[in-house]
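The complex appears here without one of its protein chains, the remainder shown in place.
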Amino acid sequence: ATAAVVLAQTAHGKAFQAGISRSEWVSPEDPTKVLGVPPGLVGTRSPHVRLAKLPSEISSRTPLQDLFGTITPSDLHFERHHNGVPAIDPARYELVIHGMVARPTTFTLADLKRFPSVSRICFLECSGNYRGQDDGKIAPQQICGLTSQSEWTGVKLSTLFREVGVDPKSTWFLAEGGDSAVMTRSIPTSKGWEDAILAYAQNGEAVRPEQGYPVRLLLPGWEGNANVKWLRRLELSDQPYHTRQETSKYTEAIGGGKIRQFSFVMDARSIITYPAYPAKVEKGWIEIRGIAWSGRGKIARVEVSVNAGKTWQTAELQEPVLDKAHVVFRYLWHWNGQPTEIMSRAVDETDYTQPTLKELVAARGGNMGYHLNPITAWSLQPDGQVLFKAT
Amino acid sequence: ATAAVVLAQTAHGKAFQAGISRSEWVSPEDPTKVLGVPPGLVGTRSPHVRLAKLPSEISSRTPLQDLFGTITPSDLHFERHHNGVPAIDPARYELVIHGMVARPTTFTLADLKRFPSVSRICFLECSGNYRGQDDGKIAPQQICGLTSQSEWTGVKLSTLFREVGVDPKSTWFLAEGGDSAVMTRSIPTSKGWEDAILAYAQNGEAVRPEQGYPVRLLLPGWEGNANVKWLRRLELSDQPYHTRQETSKYTEAIGGGKIRQFSFVMDARSIITYPAYPAKVEKGWIEIRGIAWSGRGKIARVEVSVNAGKTWQTAELQEPVLDKAHVVFRYLWHWNGQPTEIMSRAVDETDYTQPTLKELVAARGGNMGYHLNPITAWSLQPDGQVLFKAT
Amino acid sequence: LITSGSFPRPVNQTRPDTLAWPKTFGFGKPVTTQQLTRLDTDVRPDGKGLPAGSGTARQGKPIYAAKCASCHGPTGVEGPNDQLVIIKGLTDPAAKAKNKVIGNYWPYATTVFDYIKRAMPFNQPGSLSDPEVYSLTAFLLHANGIIKETDVMNAQTLPNIQMPNRGSFVPDDRLSTPAVR
Partner (left out) sequence: LITSGSFPRPVNQTRPDTLAWPKTFGFGKPVTTQQLTRLDTDVRPDGKGLPAGSGTARQGKPIYAAKCASCHGPTGVEGPNDQLVIIKGLTDPAAKAKNKVIGNYWPYATTVFDYIKRAMPFNQPGSLSDPEVYSLTAFLLHANGIIKETDVMNAQTLPNIQMPNRGSFVPDDRLSTPAVR
């Protein structure tokens, strides 16, 4: 169709040649009467779709209320880093594994890709992922937008442990990043044998810079900070290192003067993402939608209350329900227009049930801190406004 | 950390403010000594990662050999359209359902999103997805890059059929797009009741323009062309319409003067994506990797031959193995450096086994055409080159 | 031959998960006549959907020359875009196999009308009047040796055209078996 393409190029040549952003195009009155844009090199979002993370000085949050399903687009994956995102040249990249190993080894990126590989869909979540606001005018993105989900591909850490001959006496290893925080965390060696992955791909493509390009540690179900990005070194040891991140930070007071350390696992959680601030709703049939996840394993069920927690009904879960993964839940409800509160609570396969904020704070001797996974309530106003309410 | 951010903005202010592309950054010699880029609005690819579709005049192909896992990044999803990608304003978007229905109804995009929703991961594939080349210098992208996979979210078509009261006597419906081809296909009404979806989301976000923004028809397992994009109208009928796409195109000669029409289902297929042209390999251990899929249901197994089809071994499948979805397979192999041919064949739950090209063409009376899903062989040369070979 | 019986007639199944649903959700609005007038322009083989108006090959000839020939060639065989008219007297088997056009491949004449109306000319889609489309349809059917130059194509005559290749089309026979077909 040479002539057609010549014509197409007359109209759209720049887009075809230069991959010009679709945002420069205006929607015609009747698109059936205008020849469209020819096939391109890299796709674009519709200019009518505005999606963005919400950046602060230290993190950037996923717009949970704007998303569907369970996969987070890689460019909207939450960010949390301590000294910024480094720009790493993959040709110079090396991963060193040493310490209590028989064969201290350095791997290039190409080396890592040669090993037997694995893919899995799982969530990541920062353990500092909770925020409330008194006027209720906050969206899921603000409340708990420090969680996202990807399909990760990489090499099982156990495969590399085997390759370098990890000493059976090793109980901890240090994971170190190549960012300018030279981020370090101590991880139990058992997690490395169990299900840790060195991920070099995310949602089909190379891990994004914000998520650890070219290689990150992935510890399914464990707090984001321990999933060290831009991974450059693993040192096998017989004790933890007590780095700044695992002492000064990412520890939480739990009452009686005690501080919990090495609290890796993310407890079960859920949030209704629709209806949720800033959406407004009409009375009538509403499909209540949200996501639920647990670092302990699979979600067993999600319960929804439409009467401020008085009674609870079981929501429908979208199959497949994966281990340590965001799962979509839905509950069909007829709203009569009267003010009420709706909320969801996740129950995982260990029977752990997502608590209210009050229960959580009480269990921790009155302290707030990391690992806050409370039930989130949405208060439906007579005018259809949906406001956050702490539980 | 106000001061830190002030400093960060001095260095990176433009990126932070304007979401400047990471491709404008240069990797420093030692990234641990340079403060990184602060959290942003929308993530970017590493400038070291070059991923692109391969556009022709009428389609654009997914770089299968460059991808990992099963999800195709939305901007690399294959494109096939007949009169270009329209620019549709979602505020003016309407879907009309009429014909053999009790209540002819027009739905806005917001209306469609209010109905009970569903998500599923499945592949799409153009039924014209096969290409060979005599010198063997073609990558999976050229051979069969007209297939991609997404997590789709939308409303089940059966939900809308129920809403508008589809006449039980309806056997076919017309699906019509709002592009400038005003693309039309006749679809059996039974598929609508069974598992068709009107998808408004793809991999977490709105369907991309190239894939049918704001709403496309999704017919899991059925040839791409029938999954009408930019969907604007469904007319329920008691007979097919015999549109140009389903008569002049997307029909195939099968011998004896017969032409197969309405051949919707995509037969089982697989391809080794590593090692594959243009990769070069070394002798030693190689993880053979690829994807397999079937429009008839689940992949039962994938078999790999490393001796030009003389013997076959069962490959490992990455869980979860989903219905009508790309699944990753792997086979660990030690290459002694001698020339050989490696190939994979998919077997699905109906026991359909992917044929060679010769078997396929013989079964169709010597004809090529649509629905060519042959085994793809890769010929390993002594120098490690990997060349395509037709079977 | 493709009949409506070629595909299973679905029972209006009730999905188990819909049992607790209201009869209708009530989202959406009734379709208006204006909407259907604008959108419902499709044409079925039985002629349903064909508009008023008519045309002949003789009337179509100048329209074709003005609006189509630049892409499909002066006589519909030269391209550069899709060949629309049979090339006669081909002997090379490869060339013969590719010579699949309206006159020797398409099963229904109504499809010609439907497609031209919705998609052509490629660079000005949706710009033709119904008489123009009838005339162009007649022109292409005549050029392919199906009708006479003066035959009038309209809502009555077009569905009655017998296309030579119609009997070749068979429904899908693959799914009853795991065999390669």
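A, B and C label the chains in the order they appear, each numbered from 1.
Criterion: a contact is a pair of C-beta atoms (placed from the backbone, for glycine too) under 8 Å apart; a residue touches a chain by one contact, two chains touch by 3 or more.
Since we're looking at a predicted model, the values are computed, not measured.
S.K.: Considering the full assembly, with which of the depicted chains is the omitted chain in contact?
M.R.: When the full complex is considered, the omitted chain touches A, B.
S.K.: Kindly state which of the options A:200, A:213, A:241 or A:378 is in contact with the chain not pictured.
M.R.: Result: among the candidates, A:241 touches the missing chain.
S.K.: Out of B:257, B:284 or B:339, which touches the unshown chain?
M.R.: Checking the options B:257, B:284 or B:339, the one contacting the hidden chain is B:284.
S.K.: For the full complex, which residue in A:142, A:189 or A:211 touches the chain that was left out?
M.R.: The one listed residue touching the chain not shown is A:189.
S.K.: Tell me which of A:50, A:137 or A:162 is the one touching the absent chain.
M.R.: Candidates A:50, A:137 or A:162; residue touching the omitted chain: A:162.
S.K.: So one chain is hidden, and I want to know which residue out of A:27, A:46 or A:83 touches that hidden chain in the complete assembly.
M.R.: The one listed residue touching the chain not shown is A:83.
S.K.: Could you tell me which of A:103, A:137, A:280 or A:334 touches the chain that is not displayed?
M.R.: A:103
S.K.: Spell out the interface residues on chain A facing the chain that's missing from view.
M.R.: Those residues of chain A that touch the unshown chain are 82-83, 94, 96-98, 103-108, 111-112, 114-116, 156, 158-159, 161-163, 166, 168-169, 171-172, 174, 176, 180-182, 184, 188-190, 192-194, 232-233, 235, 237-244, 247-248, 251, 254, 257-265, 267, 296, 350-353, 355, 359-360, 363-364.
S.K.: By the contact criterion defined above, which parts of chain B meet the unshown chain? Give residue numbers in ascending order.
M.R.: 1-4, 7, 30, 32-35, 284-285, 316, 332, 334
Here is the rule we use: only the chains that are shown with their structure count from here on.
S.K.: Taking each chain's centre as the average of its Cα atoms, which chain lies closest to the overall Cα centroid?
M.R.: Per-chain C-alpha centroids ranked by distance to the global centroid put B first.
S.K.: What whole-number Å value describes the gap between the mean CA coordinates of chain A and chain C?
M.R.: Using C-alpha averages as centres, the distance is 49 Å.
S.K.: Among the residues of chain A, pick out those that touch two or more other chains and give their numbers.
M.R.: Residues 1-2, 4, 32-35, 285, 332 of chain A touch two or more partner chains.
S.K.: Residues of chain C touching 2+ other chains?
M.R.: 21, 25, 27, 118, 122, 125-126
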